[in-house]
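Before we start, here is the structure in question, set down as structure tokens.
Of the protein chains in this complex, one is absent; all others appear in place.
Should a chain be cited, it is by its letter among A, B and C, assigned in written order, with residues numbered from 1 in that chain.
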Amino acid sequence: MTHYLFIIVGAVLVNNVVLVKILGLCPFMGVSRKLETAFGMGAATTFVLTVATGASYVIDHYLLMPFGLEYLRTLSFIVTIAAIVQMTEMVIQKTSPLLHQVLGIYLPLITTNCAVLGVPLLNIANQHDFVESLLFGAGSAVGFSLVLVLFAGIRERVEGADVPVYFRGTAIAMVTAGLMSLAFMGFAGLDRYQ
Amino acid sequence: MEFISTPPFLLLERSSVRRVMLQVLLALLPGIAAYVWLIGPAIVVQLAIATLAAVLGEALMLALRRKPLALFLSDGSAIVSAWLIALSFPPLAPWWLIVVGTLLAIVVAKHLYGGLGQNPFNPAMVAFSACIVSFPALMSQWPALGLQLSFGEQFQLIAGLLPRIDAMSGATPLDALKTALKLGDGQVDVPTLLATQDVFGHFAGRGWEWVAGGYLLGGLWMWQRKLITWHAPFGFLAGLSLLAAALWAWNPQQFADPLFHLLSGGAMLGAFFIVTDPVSGCTTPRGKLIFGLLAGVLAYIIRVFGGFPDGVAFAVLLMNLCVPLIDMYSQPPIFGLKDAP
Amino acid sequence: MLQRLFHFKGGVKPQTHKAPSVQQPIGQAPLPARLYVPLHQSIGGVPNPLVEVGEHVAKGQLIGGADGWLSAAVHASTSGTVLAIEEHLAAHPSGLPTLTVVIEPDGRDEWLARTPVDYRALPPERVRELLRDAGVVGLGGAVFPSHAKLTAAAAVPVDELVINGAECEPYMSCDDMLMRERGEEIVRGIAIFRDLLAARRVLIGIEDNKPEAVAAMQQAVQRLGDDYRVVAVPTRYPAGGAKQLIRVLTGKEVPASKRSTDLGVQCFNVATAYTAWRALACGEPVISRIVTLAGNLEQPRNWEVRLGTPLRDLLALGKPKADSSRYLMGGPMMGFEIPSLDAPVVKATNCVIAASPTMFPPNPPEMPCIRCGACADVCPHELQPFELYWFARARNFGKTQEYHIFDCIECGCCSYVCPSHIPLVQYFRFAKSEIWSREREKNAADAAKARFELRNAREERELAEKAERLARAAAARAAEKKVASVAEVTTAAAAEATPATAATTTTEPAAAAPTVDRAALATAPEPPLVAPAADAQALKKATIVAAMERARAQREAVQPKNTEQFSAEQKRQLAAVEVRRAALQAEQAVSPATATPERSAD
Partner (left out) sequence: MILTIAIMALGALVLGAALGYASIKFKVEGDPLVDKIEAILPQTQCGQCGYPGCKPYATAISAGEADINLCPPGGMDGVRKLADLLGREVKPLEAEETPKQVAIIDEQTCIGCTLCIQACPVDAIVGAAKQMHTIVEPLCTGCELCVKPCPVECITMEPITENLDNWKWKYPVIEIKRAA
């Protein structure tokens, strides 16, 4: 049981996919201008990432490994993720046009979100079983959403600050992301405590 | 370059940012006095170095940003940051470490965000975290107990004129406890450790416990002067001690008592001078309480379970991240709309 | 008789400085050489000028009639001659001009025949009309037409009528002196409000730093045998804010989104009650008010001043000291600097303060906000001024609304305590007027869009009609040639055109009379088209009708369009243009020679 807990804590905080693994920076910088969009993006990514980790585990273990096709992993994962994102977009557009509007062009961007590809690959590298994979995927997604929302909150505030001209916009956002990363380093070692 | 032009309101109460900052500095004095008395006068040198670096850094940034120098330099906010940095760094840390930390705080954490009042992160804690991540060894060298060095020797050590010898430095009480527990591998228990090792005093680290008491005194004075409200410090101390008490009650062999945690590391300094920072902290009463509480809990978790000797700095930075959200969702109801859902 | 007092959060206690101006009784200000009576002195519609240049007016004569329900009339403050009706500097922070009636007093100060009425014998609607036409407005400074506040909410009976004599602004003492000297008339005026609102209780709130006023009011109430309660409330700025006083006396909190009558409470200033009584019982409309002259003066005092008196003349009464450099209208917390002393005294002028650099030192430079929360502690509406400031400064007006900027009463407590000396209220006023202007722009854009669409629809319809006319003409020609087979083709063409017409007319319900009868015309000759072979004569008729329709359409093409939905104001403007145009045409008729070269350019 504690084992699963450590996986989740590790994925959410200690090895946060954005701030420690530095994956998925594109939506992290792109969709964090407003809190509402960050919430939407976080929710969508959480869904896609969780489903994608499950699907890639199944594909890897029941399609690729039995036939010794591990070298096709990246390719097949990308295709699967793209399909899942496409489906998600269609479903959201139909069921919740508002969310679709809020996510705008960033929904298709999940396809190219390296976190979505990176997490399934990390799962395989860490030799997680199915449950562990799902937990790790979900944990990473929650970690992503968490920092995305926090980041959006800070950015909304910093937008009103008298930032030096050369640092306005993305530059100060990068500095903020760096300081966030520094803060998250405080969690280092938490997943190794005996 | 922004400057007021329209003549607006006319009546003013006699208060100013400078007075606020001066009072904060004043409140730090009891703690500093205890520090000098019990730990060594080297801290005065560090305070001077940090102040100098902060003022120079501030002046440089103000000049670059073409802000009125005299106005902002005299507000005292940079000196407050500098003192907090000096007090949280090891007293015998080399001078350049303090300078690097202070410049980091003033230039990056403060002025890149627009200077006074606009920084989302506490500059002093940014400095501490960045330095402990970058120079873990130097940042964990605290003067070994019973180290009898003259003021001159201490000064030379800071200036890098004397070689650093391991015998001169030891770990903080928190670190000592953690290391001993880890090395002991279940063989040692906390009560015996506290009773036997030299580094521990009556309640916590020898000497340090009284420094913490000094900070407490200054903090209470600030509270009495209405410079700070009780919410954040109370939340912080409550979060820290409640979690400590719960684990201590569950397993007193493995976990130290709450009083030890309250008087160790940066707990008291953090409670009254860091989490009360209005700029990077929460502003609503409920928000302050939540901010303090969670910072206390995080500080305990990081200092006990994490990889760093103390968790206050990281806890505060992590909570700084959450400030906009906490503030947003803890808005007090306004006049006339209290019954509204 | 013990009245339970409630507490409002926040507030500040600045020095009051009231003592110097209450040493002497209210003085009667002398007649100035000129009176500048602005027509717009209250919230709501701008009164229409009812006098003409050169006309002789009597004291109390109506010179500006109320425009609509939410407006209040304006009267001549003395007898004399109207010199001009022109744009003159307004008593407004902007220093912009406003339409003003300039009167040269004849010195006789003759009243128009005054007709006192017994308001109890009149229906309430009539009383409200009388108040409106007497120009009774809130004299506390908000100048909201009082009659509009005298209707109880349909579902909620008025429990408490709060009479505001708190006067919390420093320096100001006009209400204090009014209560001391004319308490009885105030109490009689309160009765009018009480009766109109059918209020159960009347609470008169006076700050406890004015014991004389409290005593005077208590005596007046006792003498008249009323059961009003005179309550001394703790002195704390802004206890005299209507919402704060209501809170202190009744415990009710009125948010910005509600009217106080919805909560069963209403609030009037003591001076308003006084003028209401004068208006009804003496037939004297509001032509003067008490103004406190205070600050850096030799003789601070309260004066009864005719509305329209230039501030320069008024200030001369107080003998400003030599180093007076600035002048404020209103109190030092909420007032504004007078752009020029040429501005006149208006109904909102409760206090004029002369300021010297030593009394009000220049503002220290603004520092950045350090989010210390001092402003939130003193905000009587429990807002978060520093958050509002943060977003107002960044021009993020949506966020300021989320943080309830419109609940801000601009009392100035936040600016008063700010350690960074930030003029917070200025930022909030800026944000508010930006939001209003954006709303105006948005409305204008919507209106423009509607008109554009209307026009497009009309053009489409005209095109369709043209097509139809062409088809019909073709049909007529065909019928004349008596070729039945060709007629079938035109029917098809007409059938194509007709639905198009129908479509355009139905998609546009706003289209008024001309469209309807044109549509009727268009559809009328349809039957002969459907049955082309029926009768050649009918077809001939159709041709004539089509020709008539064509001529008509040509005429209509140049007729004003879209004028049906003009507002009254726009119609007025148009009428003015018509008059100008008529004059121009007359001019051209006189000298056709000048008009001809212009025409040749056509």
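Annotations for the structure displayed:
Just so we're on the same page, a residue touches a chain if its C-beta (ideal position, glycine included) is under 8 Å from a C-beta of that chain, and two chains touch if they have at least 3 such contacts.
Computed from a predicted model, the values in this text were never measured in an experiment.
Among C:144, C:274 or C:427, the one in contact with the hidden chain is C:427.
Of the listed positions C:258, C:449, C:466 or C:481, the one in contact with the omitted chain in the full complex is C:449. Checked against the hidden chain, the listed residues A:5, A:91 or A:174 yield one contact partner: A:91.
Not every partner is drawn; the one left out touches chain A at residues 30-31, 33-34, 37, 59, 63, 67, 69, 72, 75-76, 79-80, 83, 86-87, 90-91, 93-95, 97, 101, 104-106.
Seen from chain C, the chain kept out of the figure touches residues 40, 90, 92-94, 96, 98, 366, 423, 426-427, 429-430, 432-434, 437, 440-441, 444-449, 451-452, 454-455, 557-563, 566, 569-570, 573-574, 577, 580-581, 584-585, 598-599, 601-602.
We take it that only the chains that are shown with their structure count from here on.
Taking the mean of each chain's C-alpha atoms, the chain closest to the overall C-alpha centroid is C. Put simply, the C-alpha centre of chain A and that of chain B have 33 angstrom between them.
Residues of chain C found to touch two or more other chains are 368. For chain A, the set of residues touching two or more other chains reads 157, 162.
Those residues of chain A whose C-beta lies close enough to touch chain C in the complex are 157, 159-160, 162.
Chain contact summary for the complex, chain C toward chain B: residues 8-9, 12, 14, 170, 243, 247, 253-258, 326, 328, 332-333, 337, 355, 360, 362-374, 376, 380-384, 386-387, 403-404, 407, 412, 415-417, 419-421, 423, 425-426. Across the interface of their complex, chain A is touched by residues 368, 390-391, 393-394, 396 of chain C.
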